[in-house]
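Only one protein chain is missing; all other protein chains are in place.
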Amino acid sequence: MKLPDTQNERDIRNVALKRVGVRSLTYPWQIREQSGSWQATVASLSLSVDLSAHHKGTHMSRFLEALENRGTSYDLAHFRGLAGDLLSQLQSEWAQAIATFSFFQRRHAPVSKASGFLDYQVTWRVEAARGCDPESRVTVAVPVATLCPCSKAISERGAHNQRGHATLSVEFEGDLWIEELIEMVEGSASSPLYPILKRPDEKFVTEAAYDNPVFVEDLVRNIALRCRADERILWYAVEAENFESIHNHNAFAHVEEKK
Amino acid sequence: MKLPDTQNERDIRNVALKRVGVRSLTYPWQIREQSGSWQATVASLSLSVDLSAHHKGTHMSRFLEALENRGTSYDLAHFRGLAGDLLSQLQSEWAQAIATFSFFQRRHAPVSKASGFLDYQVTWRVEAARGCDPESRVTVAVPVATLCPCSKAISERGAHNQRGHATLSVEFEGDLWIEELIEMVEGSASSPLYPILKRPDEKFVTEAAYDNPVFVEDLVRNIALRCRADERILWYAVEAENFESIHNHNAFAHVEEKK
Amino acid sequence: MKLPDTQNERDIRNVALKRVGVRSLTYPWQIREQSGSWQATVASLSLSVDLSAHHKGTHMSRFLEALENRGTSYDLAHFRGLAGDLLSQLQSEWAQAIATFSFFQRRHAPVSKASGFLDYQVTWRVEAARGCDPESRVTVAVPVATLCPCSKAISERGAHNQRGHATLSVEFEGDLWIEELIEMVEGSASSPLYPILKRPDEKFVTEAAYDNPVFVEDLVRNIALRCRADERILWYAVEAENFESIHNHNAFAHVEEKK
Partner (left out) sequence: MKLPDTQNERDIRNVALKRVGVRSLTYPWQIREQSGSWQATVASLSLSVDLSAHHKGTHMSRFLEALENRGTSYDLAHFRGLAGDLLSQLQSEWAQAIATFSFFQRRHAPVSKASGFLDYQVTWRVEAARGCDPESRVTVAVPVATLCPCSKAISERGAHNQRGHATLSVEFEGDLWIEELIEMVEGSASSPLYPILKRPDEKFVTEAAYDNPVFVEDLVRNIALRCRADERILWYAVEAENFESIHNHNAFAHVEEKK
């Protein structure tokens, strides 16, 4: 039986598409850690290509076939290869692959050393154009604690503080690990977060945050300074958002720089 | 043209359905305030009825027709009427109507009196059975600030605090307004939240929260005491969740009581 | 009592911020309709300004004050004014105001004419730089039905179809109403959606969709053609996403053009 191939028909509307593809596709993945070990997680994927003006449609099943062919164990280099596969298997001039996944790190409480897992959200974005090297961007979203310098300065006791998310995106040359990016963010906040805190730990974290107040502006600037100091980083963007404990809205700040 | 009525066919599987209906239906509504004024908001609706074992399907369009017939201006009594309408128009023995909407209150900063709107999530749930009075439940989700008593007690300076949500559900007799429920929750936390805080306000709120630490357990118990003291309330449930500023997980507590 | 003004301190890190502000702020608004009437809704707001390298922080409460001063009744021109207010009241060189809100239209079933409300998500984004005219972008997200041309062509009976969202963003000169943008999208799909469909309507919609199959690629191209034909539109972007009824992932397409 010969089935019609509607996607392959000629389109006469003269509208080239920047992107066509699949999204919200969930796959079980292993991610390479800096240590060389592999950690298991769940990835949400977006895969797309451009489409020339004269093609009616793309062949969506090929995105899944390309994904299947790459297996489920990834470091960034292997993921860059997936974008390249899309270029060839979908006969396109441009391809984009985005993966977002939870990344886990074991974190030890500062005094008791009790440990558990803390989760971070990581996004890899690779764009490949025919005949060029793929361009990669890595983003980590790191939950942190921020304590308000103004609240501390004006108040006789206490200071409002809250959980916030700082999101660091980088383009870089050479090797730069997720673990390094997380450290750049956590070291820029009033305090990192911890899975387990016993009372001596909670005392430590409370006082450390009080001694190290940061506005949402300070948080992004502190991270920016670390990005400037790292020669591997060619471009960075930092966005921080505080879930203000005194308001029902959030405060945010954003900076980006091409070095 | 006579179209087949598939829903009206006889079902032989002998499975009566507890609920069948529509959900995630969005409508522009006006809600009656305690003051007698009306405030505009957007409601998300779930409307359902039971279905006897011998009916193949319900007539979904009738839910929308019943909703249209009731108009868009509601107090709880008018919403109770909607559940009654479903009973008759869908020829069912039982009906449920749930509406969730943002409810706004103007809030004044404690020192400067600068004011803006604060938003709360309100849910009305009405269940009607043929021949009985409909049963109503009102739920308000109130954002508040909580400051940790343990962190304050063990630390030489500061105390971790955060935004939390306290959700109070009540069944009652007589009149009980959304505004009263919000007040019961806000008065039970370390501090209410505010849309605008100038520096003298921020000092006030920071110190007030520090002087009034509450665990998530305290928050639900404080609200429970207020519910016990209000003779109109026949049943209540309180759930509080703190977006802990020192962890990437939340703490929660729950209590409910039939008086 | 003179309180310290921490935000006004001099910053020495030499990191100018592109954006700092507030977000996830919810307000009850009235939106001007093309008819001249006002419809009530709930808006979620993001307000931000740039921050020079030598300022430690912005004064977050001023965003709320600017918002309060503008009132709660908006058309796009009035919202453009809000971005201008931020420029002056926060003494910045650049300001951005984003509002997202549900927009309701009464929709009549094609045969029975039974009517109810359908909701669309609208986003206004205005960016203002000192000494320039503010730039505005309007985005509407429209739910539609799409029926797969390939599935229809290869199958002896039936064709898979699904709900999708098409999101049209435009920059334009002159007047261009939300209502017009919605029409451009709904007229480009296999069928618009309806709140109420009686059986003769459901027959009509089922057959109309079957007679008018569109890929996600077709949907964005059809909308693009309408944007090209409208001389008021200077730039447009279209993104469509189908919640595929045969997969657990979505198909999407994107096109944008500066005319």
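Annotations for the structure displayed:
Note that the chains are named A, B and C in the order they appear, and that numbering of residues resets to 1 at the start of each chain.
Definition applied: contacts are C-beta pairs under 8 Å (C-beta built on N, C-alpha and C of every residue); 3 or more make two chains touch, one makes a residue touch a chain.
Just so it is clear, the structure is predicted and the values come from calculations on it, not from any experiment.
Counting the whole complex, the residues of chain C in touch with the unshown chain are 118-119, 143, 145, 147-148, 150-152, 154-163, 191, 193-195, 197, 199, 202-203, 205-207, 209-211, 243-249. The chain not shown here touches chain A at positions 1, 3, 5, 25-28, 30, 39-42, 61, 64-65, 67-68, 102, 104, 114-117, 119, 195-200, 203.
Counting over the whole complex, chain B has residues 3-4, 6-7, 11, 13, 15-26, 46, 48, 51, 56-58, 60, 149-150, 153-154, 215-218, 220-222, 224-225, 241, 247-256 touching the chain that is not drawn.
Here is the rule we go by: only the chains that are shown with their structure count from here on.
Rotation relating chain A to chain B, from a C-alpha superposition: 180°, rounded in steps of 5.
A straight line joining the Cα centres of chain A and chain C is 25 Å long. For this pair, chain B with chain C, the centres built from the Cα atoms lie 28 Å apart. For chain A, residues touching at least two other chains, in rising order: 150, 154, 247-249.
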